[in-house]
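The structure that follows is given in the form of structure tokens.
Note that one protein chain of the assembly has been removed; the remaining protein chains are unaltered in position.
Chain IDs A, B and C follow the sequence of writing; residue 1 opens each chain.
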Amino acid sequence: MQAERVPGAGQGRAFHFAQKVLFKHCDPAGIVFYPRYFEMINDCVEAFFDEALDWPFETIHTTGAIPTAEISATFRRVSRHGDHLDFALAHAVPGRTSLGLVFTVTCGDELRFEARSTIVNVDTVGKPLPWPDALRARLTSDTGDTR
Amino acid sequence: MQAERVPGAGQGRAFHFAQKVLFKHCDPAGIVFYPRYFEMINDCVEAFFDEALDWPFETIHTTGAIPTAEISATFRRVSRHGDHLDFALAHAVPGRTSLGLVFTVTCGDELRFEARSTIVNVDTVGKPLPWPDALRARLTSDTGDTR
Amino acid sequence: MQAERVPGAGQGRAFHFAQKVLFKHCDPAGIVFYPRYFEMINDCVEAFFDEALDWPFETIHTTGAIPTAEISATFRRVSRHGDHLDFALAHAVPGRTSLGLVFTVTCGDELRFEARSTIVNVDTVGKPLPWPDALRARLTSDTGDTR
Partner (left out) sequence: MQAERVPGAGQGRAFHFAQKVLFKHCDPAGIVFYPRYFEMINDCVEAFFDEALDWPFETIHTTGAIPTAEISATFRRVSRHGDHLDFALAHAVPGRTSLGLVFTVTCGDELRFEARSTIVNVDTVGKPLPWPDALRARLTSDTGDTR
């Protein structure tokens, strides 16, 4: 996890998640099968909550969940078996119960794809809940500007 | 496969793909893990090319591929183990090498999620290729209006 | 679902499950990635409980589970994108809480792989439970011989 500014990401420094492209990710064309990218994105968010926010998914899921309300991705260049991908996750100013995320995925200097999602904090029956104060503090403490 | 108009889908009648939510699709919260939805979408497109366009993926992949250039999804309601989902796939007027797709996914009368994607016809090295004439004819023959 | 004898399967007629090899199942070598076969096996067992035993997984998982205690597979021939696989599932005489399953997977006349598993009926905390009488009756009613 390194710190840097992500242009247009709303605020904060990016969280970095490393993912080598493995055999299981690739299709008969020898490139990443795109639904696997969404598994990687979910792994990246899970690592972000665990390592950066100190609120691991395995704890969250005892009393609620963090579903994805919407997600979009634009694939710029293909990725191949053995590529070392860097997922840079930046986040917007948190809403009351939701959070916007931006993923910029590169291999070396090459942009491979970008994605944006909105996640929501919900209770066990799916009702949106305000983010806990401790989480909100962490989400805003990693930057000086709040725009 | 049944025929009907999909509002805003660009043109044509929808192709229908049935998918029961299985054990493997669900997460510890008992609902579909959203990356599995993208596998279902890919299965739906694979069935569309096979059954509606008579150009199966297993044939396409001997000389090229149909990668997804961009995709977005908005999840309205959760889906649970045992739900019978209907994927209604509609398509836009085909571009020279690309095609816009719209997916409207329901369970009974309830909208579960919507997705939009752009797929591209490419050769074995990833260079965009014009759609074959036969495919273009099929994509436009299933409707009277071409806008 | 058709009926036939499966040699060595213990007892009963085989339950048949059809699975076309799809794009998502295949690896960069163009053949089925073997962990996907275990997903297919699970889908086959899920269909068997739903269609042949009338005790669907989505009902079972409200009050318990049917975990796999052990499984083995021997892969004889590779399967490729577009192959139409037939999973023939046969079962042994049911134990008190467990059940032995045998899977014979073919494409046309060609044997692709064989697998054997033992599944167990458990409650919500994982404690083995006797099979319900109705299920035991169904498991033994589909054959005249009990060895």
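Here, a residue touches a chain if its C-beta (ideal position, glycine included) is under 8 Å from a C-beta of that chain, and two chains touch if they have at least 3 such contacts.
Quick caveat: nothing in here was measured; it's all calculated off a predicted structure.
The omitted chain makes contact with subunit B at the following residues, 23-24, 26-28, 30, 33, 35, 81. Where subunit C meets the missing chain, the touching residues are 28-29, 31, 33-36, 38-39, 41-42, 61, 65, 67-75, 78, 126. Subunit A meets the missing chain through residues 22-24, 39, 42-43, 46, 56-59, 61, 80-82.
In this section, only the chains that are shown with their structure count from here on.
Subunit B and subunit C have CA centres that are 30 Å apart. Averaging Cα coordinates per chain places subunit A and subunit C 37 Å apart.
Look at where the CA atoms of subunit A average out and do the same for subunit B: the two points lie 25 Å apart. The multi-chain contact residues of subunit A, meaning those touching 2 or more other chains, are 28, 33, 35.
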